[in-house]
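First the structure, then my questions, so here it is.
Showing chain A:
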Amino acid sequence: MGFFLETVIGGLMAGMLYSLIALGFVLIFKASGVFNFAQGAMVLFAALAMARFSEWFPELLKFDSKVLANVMAFVAAMALMVAVAWLIERLVLGKLVNQEGITLLMATLGITYFLDGFGQTVFGSDIYKIDVGLPKDPLFLLEGTFQGGVLVNKEDLYAAVIAAALVILLSLFFQYTSTGRALRAVADDHQAAQSIGIPLDRIWVIVWSVAGFVALVAGIIWGSKLGVQFSLALVALKALPVVILGGLTSVPGAIIGGLIIGVGEKLAEVYIGSKIGGGIEIWFGYVLVLFVLLVRPQGLFGEKIIDRV
Partner candidate 1 sequence: MLYRENGQFKTSYTSDLQVFPIAQDRIGIALLLAFAVFAVPLLADEYMFRAILIPFLILALAALGLNILVGYCGQISLGTGAFMAVGAYAAYNLFVRIDGMPMLLAILLGGAFSAAVGVLFGIPSLRIKGLYLAVATLAAQFFCDWAFLRIKWFTNDSASGSVSVSGLSLLGWKIDTPHEKYLLCLGIAIVFAMLAKNLVRSHIGREWMAIRDMDVAAAVIGIRPVYAKLTAFAVSSFIVGVAGALWGFVHLGAWEPAAFSIDRSFQLLFMIIIGGLGSIMGSFFGAAFIVVLPIFLNQALPALGALVGVTISTAAVAHTEFMIFGALIVFFLIVEPHGLARLWSIGKEKLRLWPFPH
Partner candidate 2 sequence: MQTTFPRLMLEHAAKRPTAPALREKVYGIWQTTTWAQLAVLVRDLACGLAQAGVRRADHVVVVGENRPRLYASMLAVQSLGAVPVPLYQDAAAAEYLFPARNAEVRMAIVEDQEQVDKMLEVRAGHPPLARIWYDNPRGLRNYAEPGLESLDALVEAGRAHGAAHPGFFDGQVQAARPDDVAAMFFTSGTTGNPKGVVHTHRTLLDRAGAGARFDKLTEREEVLAYLPPAWIGQNIFSYAQWLACGYVVNCPESASTVMIDLKEIGPTYYFAPPRVFEGLLTSVTIRMEDAGRIKRWLFGRAMEVARRVGPQIMDGKAVGLADRIAYGLGNLLVYGPLRNTLGLSRVRVAYTAGEAIGPDLFTFYRSIGVNLKQLYGSTETAVFVCLQPDHEVRADTVGVPIEGVEIRLADSGEILVRSAGLLKEYYKNPEATAEVKDAEGWYHTGDAGFIDAGGHLKIIDRAKDVGRLLGGPNDGAMFAPKYVENKLKFFPFIKEAVAFGDRREKVCAFVNIDFEAVGNWAERRNLPYAGYVDLAGKPEVLELVRECVEKVNADLAADAKLAGSQVSRFLVLHKELDADDGELTRTRKVRRGYIGDKYQALLDAMYGGRTEQYIETAVRFEDGRTGKVSATLKIVDAKVLPALRQAA
């Protein structure tokens, strides 16, 4: 039982992080109808930036306050992500308005490759550390209930909390800020939004910046967990089924989807994987989603699509 709970909790933690990345997807899809395959690349890029900046600033400016270094690195990285967002809007999306989803998807594939290449050219391609002081030591809960209690990694806990906070923050942002409402308007109908004078290009820059911010946070958390390396980009691939499961356009969907898949794949790994050679996390989420889609083509929380003729 304790083991089960442990697994579930572990799943939830991982799920939270998936949601975090999924959130990036959803934001961008809602606002610009782009299925941003590059989200993973952005995570890697942001993490790389964060990691290297936090090394470079102390060297350059000759100080050794970790906090300061991290803060500066964070700000710089964020600025970089905004720049990236701006460039993507200028050079890519701006030129592909009103194109089909497929085309845009492929474009983001291009962006992915570019960012991966660019990031590693600029920041190097070794494994780097991010240390924002997340505690690494484990933590035992409910020791009373079962003997041995339930082991939870503190780092995960913090991460989950941060992720949750971010998710809530963004939902609020969408609900209550004017920009947020503008974003929703754009998502619902580009032409209409434009006609009531919402500047699409600026909105897109904002959205991509927000996505960049999310990517940065995700990057920091995963980075400090696994170390910053190319494989980070692949974490995004884990998040894809989450988005689809939740429904491309739904923020809560992204969160719940994340949790479902996080828990689901852990349980599956533990209870099924062990019997069939293990490592089934890689595809579990996808196959799960596949079956869900057969029932609900628009995902759990997505809107139904009607063809007008």
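On how the list was made: all candidates are chains of the complex that A comes from, given by their letters.
FYI, contacts are C-beta pairs under 8 Å (C-beta built on N, C-alpha and C of every residue); 3 or more make two chains touch, one makes a residue touch a chain; residues count from 1.
Owing to the predicted nature of the structure, the values given are computational and were not obtained by experimental measurement.
Chemist: Looking at 1 or 2, only one should touch chain A in the complex. Which number is that?
Modeler: Candidate 1 is the one in contact with chain A.
Chemist: Which part of chain A faces candidate 1 closely enough to touch in the complex?
Modeler: Listed in rising order, the residues are 35, 91-92, 95-96, 99-103, 105-107, 109-118, 120-121, 125, 237, 240-241, 244, 248, 276-280, 282-283, 286-287, 289-290, 293-294, 297, 299, 305, 307, 309.
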